[in-house]
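Starting off with a structure, shown below.
Omission of a single protein chain aside, the complex is shown with its protein chains in their original locations.
Up next is chain A:
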Amino acid sequence: MVLKVFFPSCCSSADSGILIGRWISEQNSAVILAVVHFPFIPVQVKQYLGEVQRVTKVSVSVLGSWSNSKQEKEESLSEFLEDLGTIFCHEPWIQISKEGDSKFWSCSTLQKHSKNPQEEEIILVYYDQRKVMLSHLHPPLDTAGQGAEDASKLSAIFDTVARSRVLFMTDRYDEGPIKLTHWQSDGVEASIIVELMKQASVPACMLLTFLLSLVSGICRSRVLKFWPLSFLWSKLSTCEQLGHRLQHLQVISSNKKAQNQNQLMRKANIFVSLLIDVALGILLMSWLYRKNRIGHLADTLIPVADHVAEELQDLLQWLMGAPAGLKMNRALDQVLGRFFLYHIHLWISYIHLLSPFIEMILWYVGLSACLGLTVALCILSDIIALLTFHIYCFYVYGARLYCLKIYGLSSLWRLFRGKKWNVLRQRVDSCSYDLDQLFIGTLLFTILLFLLPTTALYYLVFTLLRLLVVIVQGLIHLLVDLIDSLPLYSLILRLCRSYRLAAGVKFRVLEQQDGKPLRLLMQINPLSYGGVVQTYRLPTYSFYPRDSWASLCKKLFLGELIYPWKHKGEKQN
């Protein structure tokens, strides 16, 4: 069987000593964590290892000996090292020796109780201890639910190094009896900024929790739950987005420490996402208020609304004439056209009534952009919805009229053929009608049929306009969704410290020499950007189409009202 020795590259230049680490017998591999230098007392070493084992729950033991002779090879040293094998009994006892500055080390094992004394092949795998300790292995999604026994070999190695963090806390300036060499033995790393932030985060979290409880208390009060207000809140997407962000803030400001990697990354992603959102919002706000652009915007809003209303009037005049060469029923045409024109007239008057207040309203509403770019986009979407309210009304009128017509037509068609809809049995049954019923029914059927093109044309035009508005709103919400769900912290981590997010490892074959063990370098293979986004995507109250294309077309044909976007939390009807 091949013996695999995972050697940390930081210990390559360490002085002679004994190797400590973990022996994984199922895989016949030894993960070396540190080198203990002479002089040491074996009893103290065993005590220390026992303590480490208790704290980290990793079975650390003495695995072998390491000799780094800068001069000639000393015979007495090699015998001494072999004798150590009897003090720290471990099967198999690994002996690695390095001469001078040679790259090629000799590695041998001592087996006392082996049944077959043949030489087994040894593979020496170098690994970067710091990177492996900090890295988080992402298993493929289908094996994510496996138990500990099925854990892959690599995850066992990563696990061993990650859990032995406490072993790396002693450096060579410590006054203990044991002198170790590992990646931090030249001095334990720490950062003042990180420590300060950790100290400052506790009171900051408490303050944030207090403020959030106040805000959510206000939101939950009975005053805001009366019928007109609650209806308004449910329709405005700004409130939805604000509620979502409030939830995020609650997640960040909770006092519980994150249990595992996923929760930690989630918290960090939410924090960075909020920060960037607010920063972009403040940038937008400063741009809007700089040269009184918001005043200019308010000034152009009324002319734009007027222009839209005028275009609609032209459209209706066109429909009342002979649109696209089709011949409409003149009377119905005039009625519908005048009805809608009157509505537009009402709408224009309403807008002109509001015009002195628009600038002030917009100025104050624009201030709320400091809550985030997503909030600003949601406000934009709501403003569009409010400004195109008349299009929505026209769509509802046209759809209802068309729907009534279609149902009337289908029912009278059944009458024409002598059939009836049986409500009890939910099917079409034959029925004998009186002569006058048939007469009136057929007359009405003919009237409705010949009036169909006019109504259908109005319905078509207004449905297209409504769909246009819906598509624009949908695009804005898609953008908001993207900003909400993008895991920015993970992406930046993948860019700057790519070894933290590992999809696997890669091996590189180093120079070989005959007779010496195979030398490999194990490097971390980082997760791809697509994998990062997929794994760490933040959940959102996403907007997605409620109906499939087929049912949408059916609804359009029958004239039923369509509400194409569905929130995640809405009940199915």
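Of note:
Operating definition for what follows: a residue touches a chain if its C-beta (ideal position, glycine included) is under 8 Å from a C-beta of that chain, and two chains touch if they have at least 3 such contacts; residues count from 1.
One rule holds in what follows: contacts and distances are computed from a predicted model.
For the omitted chain of this complex, the UniProt record lists the protein as "PIGH acetylglucosaminyltransferase", which is one of "EF-hand domain-containing protein", "PIGH acetylglucosaminyltransferase", "Protein Abitram" or "BHLH domain-containing protein". The residue touching the chain not shown here, chosen from A:K4, A:H37 or A:R266, is A:K4.
Interface note for the absent chain: among A:L84, A:L110, A:I123 or A:I384, the touching residue is A:I123. The hidden chain makes contact, of the residues A:S25, A:S221, A:N255 or A:Q426, with A:S25. Mapped onto chain A, the footprint of the missing chain covers residues 1-2, 4, 25-26, 28, 115-116, 121, 123, 125, 142-143, 146, 150, 152-154, 504-507, 509, 512, 517-518, 520, 525.
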